[in-house]
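One structure is given here, and the rest of the page talks about it.
Note that one protein chain of the assembly has been removed; the remaining protein chains are unaltered in position.
Read from first to last, the chains carry the letters A and B; within each, the first residue is number 1.
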Amino acid sequence: MREGEALKKIKSSPGYPSYKRFIKGPVAVIECPEEIPCDPCSETCPFNAIEVGKPITNLPRLIEDRCTGCGLCITACPGLAIFVVNLNYSTEEASISMPYEFLPVPKVGEQVKVLNREGAHICEGRVIKVDEGKDHTRVVTIAVPKKFFEVARGIRLSPDVVK
Amino acid sequence: MNPELSVIGSGPAGLSAAVESAKYGVKVEVIDENILPGGQLFKQIHKFFGSKAHHAGIRGYDIGWKLLKEAEDVKVAIRLNTIAWGVFKSNSRSSIGLFDQQRVFLSKPKKLIVATGATENPLSFPGSTLPGVMGAGAVQTMINIHRVLPGRRVLMVGAGNVGLIVSYQLLQAGADVVAVVEAMPRIGGYLVHALKLMRAGIPILTSHTILEAKGDREVESATIAPLDKNGSIIGGGERELEVDLICLAVGLRPDAELCRMLGCRFTYVPLLGGHVPIHNEDMETTIPGVYVVGDASGVEEASVAMEEGRLAGISVAESLGYITEGEAENEKDKIRGRLRDFRIGPFGSPRQEGKNKILAEYRRWLHSEGRRSS
Partner (left out) sequence: MLRIYDHPILGKLRERRKVLIEVDGKRIEAYEGEPIAAALLAAGIRVFRYTVRRNEPRGLFCAIGRCTDCVMTVDGTPNIRTCITPVRDGMKVETQVGLGRWGKTR
């Protein structure tokens, strides 16, 4: 996949929040731009902020004003395609909460390499929260420099942490 | 004592068929040559897609346990370690030749459901027979069921859903996936599966193929090369990757040889994996009383396999008089609706097309041979 191609597809899908919504605080970012039959995200959201409807191949639509950024959808998505971004985490940093299904599970305070959607190393990040999540899908939250909020989507742990 | 219904294969399709018919009172026996039941279901450690009715959000093995519990609850007998080595037609019933590691014997059920699944396609290239080259499904069985890594540094050939999912599961198992190569210019599987890999740093090289596997007696390296838009190898672009495991994820093909033995009519549907027995909307083949379900009737997904299994299970219960035609149609309509819901969109509609072809072939056969199914 060419650089930036994934982001373009994702940004133009109805699951992606507007910039106006990002600056209001934590919000779900649904990166699911293909018509596949699937709707656990809309079934799980307690605020009815995600809509799929029928047929269930519809692209999930984020009703951004209803979304509180609670993150329940992160572990509901079988495709691990939902993140929660908080652009207002601090004056310098944004936070990204992501589904995580590898070992070792990172620890709070750990420094990690942050990767973009194509797997390129874009910056350094810090693990600020680790949640047991649901059914073995943990939720890891990292803090990154604000400007990377749209592209920071993966982490690589340092070699001495990984056996 | 012969069962009323024999189901060959205890994967999602076979188990669903057995459970459904047993619910209506049919005496069912399921046959499987493996040590464990469940077919390929238990190695699917990822969460399934679909809707709630399709068990969305639940991991494959949890669906497997649910099915097994249901089978236990309705007292379905499962004969494991038993090979169905042949099926023979005599008068109105089929005889199944069985071997259970001790003796050879025949079973003569009134109805037969073939749920024997699919086989992985091989790929030929210099070195493809070296130990260390194996099917992606084989790797999945080894890492998720038997908890053994068949290698540490992996090249995955094929970026369909199987290739993408198994690559991700190899990472979870602690292996190093060096690259995924895909001969087509686009990724064949779901983008969300590809993104999981890409953001973990795994390169997915489209328009690339494997040229050769090298090694003294086992895989030690693989040579890959880029392809131009006509699919020809671009000379000078070859690269050697140090890997000890090469996974082939180049498609599955239906495995319905038992149907062939019986004389069922087949048709060729590339979209569903190759040669499949033709069947009607009740999943019945051209041999009355013989049904085919799951991947053996066309390679799709576990959710589809379960629904098809249920369809056949109800049809058998109906034909044996355990349920009225009206009740049966009602239940079957619901199932057919769910099947239609699953065969839509860019990934689903080609499969619907494939199934439509099979149904059309069946209607043509029915018309031309003038036979009626019992």
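Definition applied: a residue touches a chain if its C-beta (ideal position, glycine included) is under 8 Å from a C-beta of that chain, and two chains touch if they have at least 3 such contacts.
Just so it is clear, the model here is predicted, and its values are computed rather than measured.
Asker: Write out, one label after another, the shown chains that touch the chain missing from the document.
Answerer: Checking the complete complex, the chain left out touches A, B.
Asker: Using the touch definition from the top, which of B:Lys75, B:Arg103 or B:His146 touches the missing chain?
Answerer: Touching the chain that is not displayed is residue B:His146.
Asker: With the full complex in mind, choose from B:Asn2, B:Ser95 or B:Thr119 the residue touching the hidden chain.
Answerer: Of these options, the touching residue for the absent chain is B:Thr119.
Asker: Of the residues B:Gly132, B:Gly188, B:Gly251 or B:Gly313, I need the one that contacts the missing chain.
Answerer: From the options B:Gly132, B:Gly188, B:Gly251 or B:Gly313, the contact with the absent chain belongs to B:Gly132.
Asker: By the contact criterion defined above, which parts of chain A meet the unshown chain? Give residue numbers in ascending order.
Answerer: On the side of chain A, residues 101-103, 105, 136 touch the unshown chain.
Asker: Extract the touching residues of chain B with respect to the undisplayed chain.
Answerer: Interface residues of chain B facing the absent chain: 33-35, 40, 45, 59, 119-120, 122, 129-135, 137-139, 141-144, 146-150, 152, 172-174, 217-218, 255.
Going forward, only the chains that are shown with their structure count from here on.
Asker: For the complex, give me every residue of chain B touching chain A.
Answerer: Chain B residues touching chain A: 46-52, 54, 56-57, 59, 171-172, 174, 187, 190-196, 198-204, 206, 341-342, 344-348.
Asker: Spell out the residues on chain A that touch chain B in their complex, using ranges where they run on.
Answerer: Those in contact with chain B are residues 1, 6, 9, 31-40, 43-44, 55-57, 76, 78-81, 101-103, 115-119, 135-137, 153-154, 156.
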